[in-house]
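Missing here: one protein chain of the complex. Every other protein chain is in place.
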Amino acid sequence: MRKRTVLLSLAGILVVVGVAALGVIGWMVFQPGPYGFATGTPVALAEDARPSPTGVPAELAGADQPTRAAYITRMADCEACHTAKGGQPFAGGRPFVLPFGTIYTPNITPDPETGIGKWTDAQFLDAVHRGIAPDGSRYYPAFPYPSYTMLTDADALAIKAYLFALAPVKQPNRPNSFAFPFNQRWLMAIWATLFNSDTRFEPVPEQSPEWNRGAYLVEAAGHCGECHTPRNLMQAMDQRRKFAGGVAEGWNAYNISSDGVSGIGDWSVEQLTAYLAAGHATGRGVASGPMGEAVALSLSQLVPSDIQAIVTYLKSVPPVASNLPRLAGPAPATPQVAGLDNPLGQRMFEGNCASCHAWSGAGAVREQAGLTGVRAVNDPSGANVALMVLNGSGPLAATHPYMPGFGRAYSDAEVAAVANYVTARFGSEASTLTAADIARFRHLE
Amino acid sequence: MTDLTINGAPHSVDVPAETPLLWVLRDVLGMTGTKFGCGIAQCGACTVHLEGVAVRSCQLAVGDVGTQAITTIEGIGATPEGTKIQKAWLDLEVIQCGYCQPGQIMSAAALLAANPAPDDADIDAAMAGNLCRCGTYVRIREGIKHAARS
């Protein structure tokens, strides 16, 4: 009797837990679509009589097929992830350090053995739309197929045509280093069933053509949400907190909703345009880290009307507040600042940073070197500042502002100290990074 | 054509606006006192004054100079701080190979103009961007103090 009660209670608890779990999963699964916030009812592409928001922009309508394919590939920014540091473009091998292990992007040049040279169109669409490899195995959603699934077949195959026109590079793929249970790829099939809509882009007739083009660029090709939208427990994008900020390779991908304090609500259209097209907007800093790559390899190569469409769309995304402070104002121009007891950080700054950034943080000779008013500096985690100090802004070239990376020659404690110094001096709230944090950041490389 | 005022004299140069002032001075105008050391604002060898403020000319696009007055090592002796620093440098024999010294002197003169009596911390803050491979730092410190006293 007693035993039975216990069993019953246990069963009851299990049921309750099960229902709760289902409820939680359901909450995660049954969420609005990526642009569900917009007024209007999406319709199938064919049902919208207006010019299609997919494909190339009107400016390129008359261009030849290779040009159009190249443009669409740029829109989808395949190159950034599928190229290792210093490696051959599109030959893969770039590591992504995830909580469960390291994943290496595959070779997508048309080499028949090590690349995708033997793939059929159907196989390519299966991969891009559904995350299914030719051998039937499943990709991890580090590959943003839940976004790419919105690409039209024509656009996806244009990308394939572009890739197949590349010179094949023989470079074997590196195996991922996931441990059990994350090495169980079949689990990804369940994940995909739950979190990949597997539907192509559907325009919203109530919205302007420009907005629809922006939605296609942002949601399908540009896959902005993959980094900028927070992830839920199941590692799917949490569309209820759309664009409230996420993490990309250790870098904080900041809130790009229209929240006035923590997002980009108070950025002017001109600032957004400049930032996306050129990687820098006056008073807003320089796109760096993964965003710097997105600008260099994708956004900067888009035509102005496409950038405009992206800005229009971004401006329509509802505000979602995240816990980032209001940007701090100007900083004093003298080295001494009361209450800033960080001699190591100051020493780092005076030797390595002040020549470009100036003691005021306004930039010594170039506005691009300005630190005040930049989100990364006003981020109490200090993550992006530290990563910038460690890695710099990529190769030295006259075409973009350059910052060298100091990680190789400076210790963890020194990098932490200077990041804390910069956030304290020029930001609204000091970061409290430790040498151990920096050691962790180093391993993201 | 870009018009520049260097050490009080007008110059006109015909180079792309993004050309760093450093190379305009050295290669176009033949004013080789300003030195190239790194090209990435890490060494200070290229330091000049823009309206009296020390800046790294390797980072300064000539198109961004506008009407601001440029002073280089060739002209700094005409300012009171420049004279003092140059004299202190010779009195105390600060200089070794001398390659970094135009930059050191320009940074030191700017410091002295902004702060007539700098202490060690002020000197560190103002001079830490100037590398010297020969290792003249201890004398630079003394030289600046010597100049401040003179």
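Before moving on, here are some points about what is shown:
Think of it as A and B in the order they're written, each chain with its own count starting at 1.
Keep this in mind: a residue touches a chain if its C-beta (ideal position, glycine included) is under 8 Å from a C-beta of that chain, and two chains touch if they have at least 3 such contacts.
What we mean here is this: contacts and distances are computed from a predicted model.
Only one of "STAS domain-containing protein", "Dihydrolipoyl dehydrogenase", "Isoquinoline 1-oxidoreductase beta subunit" or "ABC transporter permease" fits the UniProt record of the hidden chain, and that name is "Isoquinoline 1-oxidoreductase beta subunit". Here one chain is not drawn; of A:Asn196, A:Thr312, A:Asn352 or A:Asn384, the residue touching it is A:Asn352.
Counting the whole complex, the residues of chain A in touch with the unshown chain are 343-344, 347, 350-352, 392, 396-398, 404-414, 435. The chain not displayed touches chain B at residues 9, 11, 15-16, 19-20, 22-24, 26-40, 42-43, 45, 72-74, 77, 86, 89-90, 93, 95-102, 105, 123-125, 127-141.
The criterion applied here is as follows: only the chains that are shown with their structure count from here on.
Computed centre separation for the pair chain A/chain B is 42 angstrom, with centres defined by C-alpha atoms. Within the complex formed with chain B, the residues of chain A that make contact are 335-336, 346-347, 350-352, 354-356, 359, 364-366, 396, 398, 402, 404. Residues of chain B touching chain A in their complex: 18, 39-42, 44, 50, 55-56, 59-61, 64, 121-122, 124-126, 128-129.
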